[in-house]
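Excluded from the complex is one protein chain; the other protein chains are retained at their positions.
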Amino acid sequence: MRLEDLLFKPKNSLVMQSMHSKMGATTVNGDGFGVGWYADEGRPGVYRSTEPAWNDSNLRELSGVTQSRRVFAHIRATTGTAVQQTNCHPFRHEDRLWMHNGVLTDFHQVKRDLALAVDPDLFADIEGSTDSEMFFFLALTFGLRDDPPAAVARAVGFIEETGRRHGIAEPIQMTVATTDGATTWAFRYSSAHQSRSLFHSTDVSTLRAQYPDNPTLHDLSDDARLVVSEPLGDLQGAWREVPESSYVVVHGAGEDLHPFAPVAP
Amino acid sequence: MRLEDLLFKPKNSLVMQSMHSKMGATTVNGDGFGVGWYADEGRPGVYRSTEPAWNDSNLRELSGVTQSRRVFAHIRATTGTAVQQTNCHPFRHEDRLWMHNGVLTDFHQVKRDLALAVDPDLFADIEGSTDSEMFFFLALTFGLRDDPPAAVARAVGFIEETGRRHGIAEPIQMTVATTDGATTWAFRYSSAHQSRSLFHSTDVSTLRAQYPDNPTLHDLSDDARLVVSEPLGDLQGAWREVPESSYVVVHGAGEDLHPFAPVAP
Amino acid sequence: MRLEDLLFKPKNSLVMQSMHSKMGATTVNGDGFGVGWYADEGRPGVYRSTEPAWNDSNLRELSGVTQSRRVFAHIRATTGTAVQQTNCHPFRHEDRLWMHNGVLTDFHQVKRDLALAVDPDLFADIEGSTDSEMFFFLALTFGLRDDPPAAVARAVGFIEETGRRHGIAEPIQMTVATTDGATTWAFRYSSAHQSRSLFHSTDVSTLRAQYPDNPTLHDLSDDARLVVSEPLGDLQGAWREVPESSYVVVHGAGEDLHPFAPVAP
Partner (left out) sequence: MRLEDLLFKPKNSLVMQSMHSKMGATTVNGDGFGVGWYADEGRPGVYRSTEPAWNDSNLRELSGVTQSRRVFAHIRATTGTAVQQTNCHPFRHEDRLWMHNGVLTDFHQVKRDLALAVDPDLFADIEGSTDSEMFFFLALTFGLRDDPPAAVARAVGFIEETGRRHGIAEPIQMTVATTDGATTWAFRYSSAHQSRSLFHSTDVSTLRAQYPDNPTLHDLSDDARLVVSEPLGDLQGAWREVPESSYVVVHGAGEDLHPFAPVAP
């Protein structure tokens, strides 16, 4: 599909959410944004900007002429780190994309301990200063390329253990999405068990039969699946919430839901 | 005073308003901002940026080390024109600053007619594409340097006459502030007589007696005066609304209120 | 082809030229850049930035994943107007792209007269403040959509006549390229008959036979044609200079060369 079909055209599109999020932790998510997309095989392209998504004319241009089968998009509200491209999601490592809504609580306190745990061969590739990128590099260290659910579970377990050692009661709050271009994994978890919202779309062909006049649905192929923090529109039955402490795996036309629990080091 | 005493420290500071305006036409004013200030005599400095004011680290730096006796500051929510520095307020011509909240209705329709009325010697100095800058150049054309209230009245009269010729019922909505560094003029007017809010501060020495513990008041000199779209805090008695269709002249410790009416061409 | 095959991979790529132009009027062209490209039918996408091309990471990303059959790219060295996206080339109007190397001499003096000659229906669409965009709008006014060579000849004639009326001896210096996505027209002309350099590529299949080991040639289709200010590499026989006061029309695998002369109003 064209990127604009996701980013601009829906009633509650991501670009709309950047100014007026209904379900997010913050109403305004204007501290930069990013889009990652797969053109053909291999490494995805990433476009990141420190401007608010709603007034980036290049994003609008790009979205109007770019087709992709797999798109990651993120709008940012900083929890304190600098507003710069290297702090914008999605982050990329080789063919992988990663984005995170949430926070590693009191990151300033635990940053060094987390950094030391990153695979020394990967350490110097950390480009920005966010908790979210550090989390990505921990997941890579713990095997993201081989087994994403296990790697994320170990990374979260390590983050919780490190945080608690520093007296932090609830070390992590997260929804995370990661992909290799073919499969997407999306996680919902927080130490307090009050995680931010996460939804995935239901079967498009059924929806299309229910809503024959909805133009967005026409541009989606039968095996399209959307994983979002907030529904993009009001279609009854179109969205299914990912439950607390679980993750969804999207591959082709199918999706599977699994429970998620951190694995302590 | 230091710029940060105005821009960052008050409870409802301009930078706070950029993300959560209470009284503005739009809640988010994140499409750039600008600050103009007089160092000594002569031409003021202007710092303008397309970033949201709330995350511009240079603005925070600058505000922490810059003193000025006269400061203009503006946060922008575009009504359609490009987000670029030359479209950010305040606008400057020689020693004059100008900023405008509001809109010239259907500007796209009247732009050419307004442009043709600008003094040919000034025409090529128009740098941006906004209605607000065009309004400034019309006011300059109509004598802003000699008699600001008369020049603004003639510019508004011309804009209303031009708009109505194009079938626009309510051609202008405005609060406008302009200064030569010594005197400030602030106008509140709209063709529909439902203008955006405008306030000025009352006598600082009286306030300071009332609120001996308020730190912001301590940093203000007795002849300080603030003219704002929204009160910067909750101090009872600190703010007086500028009435519909009027303007206030601030000079030294005094301010005068006058009625305002457009002068048709 | 991929955009990076043009923008980054050649030895003397446009991005290299942005820092070290060999033949340009200025060595450093770091005041922004732009790329326009046609995805499918219809309106091209335009990506413009005020950063130097050499350090824009989004340009590199975009170029790595974007395919296009027709690409316009431009690096800018301002002759005085603001560094902002709306002043970056290529300019677009509906399905047309336009870019200009050169200058309208003493533009500040003639700007108003030129602006008044622009079709009133187009006037308000002028977004930036450059001489190059004004030249584009004059060409549109004089019929660019119907007959590009005639429209450019009339626009240049009008610019020269206007300039001379203001006492400007040599009013224009230009290479100009414009396209509708299918055909490209590229002009080389200056009032002083000392125009900036302009080259077009020769037949790719012949070149590929001559240089079987050159990877750039492999990625080009047989009907590819390049029109550039400076050759992108050292291949003998690959580039043919467009002579002074002439224009080249590129369509499919063919190109035609014609003389160019302004048409006075």
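Quick notes on this structure:
Per-chain residue numbering starts at 1, and chain names A, B and C are given in the order in which the chains are listed.
Quick note on the criterion: a residue touches a chain if its C-beta (ideal position, glycine included) is under 8 Å from a C-beta of that chain, and two chains touch if they have at least 3 such contacts.
Bear in mind the structure is a predicted one, so any value in this text is a computation, not a measurement.
Considering the complete complex, the chain that is not shown touches A, B, C.
When the whole complex is considered, the residue among C:Pro52, C:Pro148 or C:Pro262 that touches the unshown chain is C:Pro52.
Of C:Leu6, C:Leu59 or C:Ala82, it is C:Ala82 that touches the chain left out of the display.
Across B:Phe8, B:Tyr47 or B:Phe72, the residue that sits in touch with the chain not pictured is B:Tyr47.
Only one of the listed residues, A:Gly128, A:Gly143 or A:Pro243, touches the absent chain: A:Gly128. Residues of chain B in contact with the chain left out of this view: 37, 39, 43-49, 57-58, 61-62, 64-67, 85.
Remark: the residues of chain C touching the chain excluded from display are 19-20, 28, 30-31, 50-52, 54-55, 57, 78, 82-83.
For chain A, the list of residues touching the undisplayed chain reads 82, 84-86, 107-109, 111-112, 115-116, 120, 123-124, 126-129.
The rule we apply is simple: only the chains that are shown with their structure count from here on.
Where chain B touches chain C, over half of the residue numbers in use are shared by the two copies, so each contributes mostly the same positions. Centroids of chain B and chain C (each the mean of its C-alpha atoms) stand 40 Å apart.
For chain A, the set of residues touching two or more other chains reads 57.
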